[in-house]
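After this line comes subunit A, so read on.
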Amino acid sequence: MLSDISKEQEIVNNLKDKFGDKIIEAKVQSARRVFVTIDSKSLIKVTKFLAKEKNYTHVATISGLDLVKNLAVIYHLREYHSKEQFITLSLKVEVAKDKPKLPTIITIIPGAELYEREVHDLFGIVFEGHPDLSPLILPEHWPSGVYPLRKEYKLEDIKTKIEKVKK
Partner candidate 1 sequence: MIIEILKLLIIPGIFFLFTLALFYQWLDRRFLARLQNRRGPMHTGSHGTLQPLADFIKLLAKEDIEPEAVDKPVFRGVPILLSTISITALFFIPIWGVKAFVHFEGDLIFMTFLMTLIAILAFLGGWSSTNRFSTIGGLRAAMQTLGYEVPLSLAFIGPAIVAKSLSISKIVEWQASTGIWAIILNPLGFGIAIIALLAELEKVPFDLPEAETELVAGWQTEFSGRKLALLRFAFDLELVLAAGLITSLFLGGPAGPFYNIPWVGVIWFFIKTTIVVLILSNLRGLFARFRIDQMVSGCWKYLVPLAIIQIIFLQLVLG
Partner candidate 2 sequence: MAMERELLRHLVKKPATIIYPFESPEPIEGTRAKVEIDILKCIGCGTCIHDCPAYALEMVGKGLTCDMKWYPGRCVFCGQCVESCPRNAIKQTAEHDLATTESVESAGMMSERFVEFNRPKKE
Partner candidate 3 sequence: MSNSTYKVPIGPQHPALKEPENFLLTVDGEEIIDVKIRLGYVHRGGEKAFENRTYVQGLYLIERVCGICAMAHQLCYVNNLEPMMDVEAPPRAQYIRTIVAELERVHSHLLWLGVAAHEIGFDTLFMYCWRDREVSLDLMEMITGNRVLHAANTIGGVRRDLTADMISKTRKGIALLKKRTEYYKKLVLAEKTILKRALGVGILSTKDAAELCAVGPTARASNVKKDVRKDDPYSAYDEIPFNLITYDLCDVASRVLVRVDELIESANIIEYSLDHLPTGPIGVRAPRSIPPGENVSIVEAPRGEDIHYCKSNGTDKPERYKVRAPTLGNWASMAKMLIGGYVADVPITLAAIDPCMSCTDRVAFIDANSGKNWIWSTEQIKKYSKKNGGR
């Protein structure tokens, strides 16, 4: 890609300057695609900085990810207002699988509420401070503690688990 990626580089540099070693990895993948991995402890600080000072107030979606040892959450953030910049910044944090806890970002970006609930449903990540993490899309009679998108559940396992609960 020969396109101009100075804007993307700029936001990455900004983040690096501001947070230093809290940024584990930051790369410009291609035009308008930035991937940043940060330490889970500084999630709130980084999001606040992005939202308040860089105008990244639009959360396109939140993806969960199972890295076998850890779980990861990716916030796909975007600047909503300006027209020239359409950078999608994917902010990744990792959490330990046995203690999947993260602070909620809905105090900064209210639109994240539903996405956080979805991730909770499918991966079992607890967002501390979220007002309501009740099941969102999974069917009724869903067995508690089964998070279908985690790798340890094979498709068939889930099915048999559901059938069991029904009986």
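The candidates were selected such that all candidates are chains of the complex that A comes from, given by their letters.
As a convention for this text, a contact is a pair of C-beta atoms (placed from the backbone, for glycine too) under 8 Å apart; a residue touches a chain by one contact, two chains touch by 3 or more; residues count from 1.
The structure presented is a predicted model; accordingly, all values stated were derived computationally and were not measured.
Colleague: Could you check which of 1, 2 or 3 is in contact with subunit A in this complex?
Modeller: Result for subunit A: touching candidate is 3.
Colleague: Which of the residues in subunit A end up touching candidate 3 in this complex?
Modeller: Contacts found on subunit A: 29-30, 32-33, 35, 58-61, 63-66, 74, 76, 80-81, 83, 86, 88, 90, 111, 113-115, 117-118, 122, 131-132, 134-139, 148-149, 155, 158.
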